[in-house]
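Subset of chains shown; positions unchanged.
All chains are identified by letter, namely A, B and C, in their written order; residue positions are counted from 1 within each chain.
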Amino acid sequence: MHQISSDMKNCIDQCLACYAECLSSAMGHCLELGGKHTGPAHFKLMMACAEICRTSAHFMLIGTEHHKHTCRECAEICRQCAEDCERIGEMQACVDACRRCAESCEKMAA
Amino acid sequence: MHQISSDMKNCIDQCLACYAECLSSAMGHCLELGGKHTGPAHFKLMMACAEICRTSAHFMLIGTEHHKHTCRECAEICRQCAEDCERIGEMQACVDACRRCAESCEKMAA
Amino acid sequence: MHQISSDMKNCIDQCLACYAECLSSAMGHCLELGGKHTGPAHFKLMMACAEICRTSAHFMLIGTEHHKHTCRECAEICRQCAEDCERIGEMQACVDACRRCAESCEKMAA
């Protein structure tokens, strides 16, 4: 990838991994289990997390300075999503992906 | 559309209209003209504007409170894109779409 | 919008309208009602429909001939989604948006 630092490459990878984990967990795990897993607040947070991760990766790939703002928002939503997934339970892979992504995005937002 | 106020519906419409205008102008106008129209800074700003408009619409359609942050960022990028398109010239439709979107997103971000 | 016929402009509008309706219905209606509305097959179809509509609009805005293939797939998924929403009930706005989009995409795919 052109003109992209190794720190940014890592952040793009974490964003795409978290996007993939949140979307596939929502569709292949939460919908199957139902109950609190399809509670509107939880499920919408999962979808918002998937989307902001997808967008933050996109901004870094475009190579625009505005990635700092999408990364800041991404870190915030990922932190919330990790906490909510921990509260719901049985979602450790999602918790981990969100935490790694948040940490990485916080560095890029600075 | 469910549970969406008329102000928010309008903002979704402005975001999707600005996304469509920025993307189609970049692809069908800027690439044809070349020169300053494909200058990296200008072209990347057009692509970032299209993406944040697409994302802000998505957040409002999800119905998450985080739309306030994507709308704030959307307003900022749209303002910059409008100014840059005005500077480049021959891009009035894009200038207008960006200004309408910025105004609408500022209200939703408040 | 540059170099885009009025038929194609109409199809882009129908795709974006169907995307908006499917996503906001899934998030603001299906998640609230639960039961058959969050059945995995139905809900995943809604999400696939939203995504292919978003993508088909994107391809037409790029101005690539490949939009014929995404429009063909979009028409097929919209037909299925309309039928499934009719079967589930209480989703007439989604049924209508899917049918209008399918009709419009079939023309563009020809």
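Just so it is clear, contacts are C-beta pairs under 8 Å (C-beta built on N, C-alpha and C of every residue); 3 or more make two chains touch, one makes a residue touch a chain.
Everything numeric here is computed off the predicted structure, so don't read it as measured data.
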Homomeric complex, total chain copies (3 given): 4
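Heads up, the rule we're going with is that only the chains that are shown with their structure count from here on.
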Chain pair whose interface holds the most contacting C-beta pairs: B-C
Chain A and chain B, separation of their C-alpha mean positions in angstrom: 23
Per-residue overlap in chain C, given as positions that touch at least 2 other chains: 27
Of chain A, residues touching chain B in the complex: 44-45, 47-48, 51-52, 55, 58-59, 62-64, 66, 69-70, 73, 76-77
Contact set on chain A toward chain C in their complex: 27, 31-32, 34, 38-40, 43-44, 47
List of chain B residues in touch with chain C within their complex: 1-4, 12, 16, 20-21, 23-25, 27-29, 54, 57-58, 61-63, 93
